[in-house]
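For this view, one protein chain was removed and the others were kept in their places.
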Amino acid sequence: MRPSTLYAILMLTLAIVAGAVTVHGRQRALLEMDSSAVRDSLTRALGLTDLCLATEARYTRHPALTDDLAPFMDYPAALEHFPTGLFWAPPR
Amino acid sequence: MLVELENIIKIYNQGQVNEVMALDRVNLTVAKGAMVCLKGPSGSGKSTLLSIIGCIYPPTSGRAVIAGTQLARLPDRFLTIHRRQTIGFIFQHFNILPKLSVLENIMLPLMPLGISPGKRRAMAEPLLERFGIDHRRNFPAGEISGGELQRVAIARALINAPPIIIADEPTAHLDSELSKEFLRSMRQLKGEGKTIIIASHDPLVTDDGGVDMIYAVRDGRVSQDVS
Partner (left out) sequence: MREFSEKHLNILDYALSSLWRRKGKNLSVFLVFTFVIFLLASFQFLTRSLLDAAQATLRQTPEITIQYMVAGRQESIPVSYAAKIKDVFGVRKVTARVWGYKFNEVTGSNITVMALAHFPRLDQEVLAEGRFGAKGEKGWAVIGQGVLDDLGLGSRRSFSFFRPDLTLKPFTVSGVFGPESNILTYDLVITGIDDGRDLFGMEATLATDLLVEVVNPLEIATVARKISKALPGTRVVTRPQILKTYEAVFSWRSGFAAICLLSALAAFIILAWDKASGMSPEERREISILKILGWQTPDVLMIRFWESFALALVAFGCGTILAYVHIGYFQALLFRSVMMGWSVLRPGLSFVPVVSFGDLFLLFSLAVLPYLAATVIPAWRCASVATDSALRG
């Protein structure tokens, strides 16, 4: 078999795998949509403003509500020291 | 005449400090079906002469007609096409790509021509059989013997059925047995109507009965060798 044919088979295989993974993902997404109604109710009822992703510091647990100075509030000229501060960009 | 060179001048780096005149008013003709030997020391202009006859580049001035086509007017692209159709090269060290198989090496000149793999194999197979290397077709060329390499080189030169074969010092690294075998192949090709041009100062070549004419190349000039 010529190399270009083998390559085409390889790319086709990758495309099939990508397609299968995407289709499976979409099916999962459809299942998750059922949960979105639950989350909407909770958000509305409890007035929630942030996702529970990082719980180490209040400015990463509630970035939407925290004031800009919270990462540096411990003492004058304090440096931000929580690892998640690296991952989250400062809110605008 | 298949090769006609008239007042050929070739200058490298023209107009610059390191300007060199490699060929100085060379006149040379080769008849169709002849076997010709170019004899000369290193630096004599032999390689340049082979490059012009081999349609690698045109001369600086003069008239060079190879297989009916004048080189001076040809743009590089058409020169390449003309070379593909007209010339088969056999190099000094054979210049086979060692990691490609024997068959792949032989088919190499056909790849840029848009010929399908099946047709290429059909063109290469008779040559494999003719030169007795069919059993080595899938071997990496770097793993075959010197004699087999020589035959691969000849087969590759013939794959496009060119009318002219150019061999540059083909026996320089061969023992006498392989050298004789090479010359036998060249005589055979001559008998089939090919025009053979061999650049060599090996007495085995110059004294071979199949050679019709010997040209001496010295300091960029060519003369008939009557010795």
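First chain written, first letter: the chains are A and B, and each begins at residue 1.
Quick note on the criterion: contacts are C-beta pairs under 8 Å (C-beta built on N, C-alpha and C of every residue); 3 or more make two chains touch, one makes a residue touch a chain.
These figures come from a predicted structure and were not determined experimentally.
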| item | value |
| --- | --- |
| Residue among B:Met1, B:Leu100 or B:Met123 touching the omitted chain | B:Leu100 |
| Positions on chain A where the hidden chain makes contact | 2-4, 6-7, 10-11, 14-15, 17-18, 21-22, 25-26, 28-29, 32, 34-58, 60-67, 69-70, 73, 82-92 |
| Residues of chain B in contact with the chain not shown | 47, 50-51, 54, 56-57, 77, 80-81, 83-84, 89, 91-93, 95, 97, 99-100, 104, 108-109, 111-117, 156, 160, 168-169 |
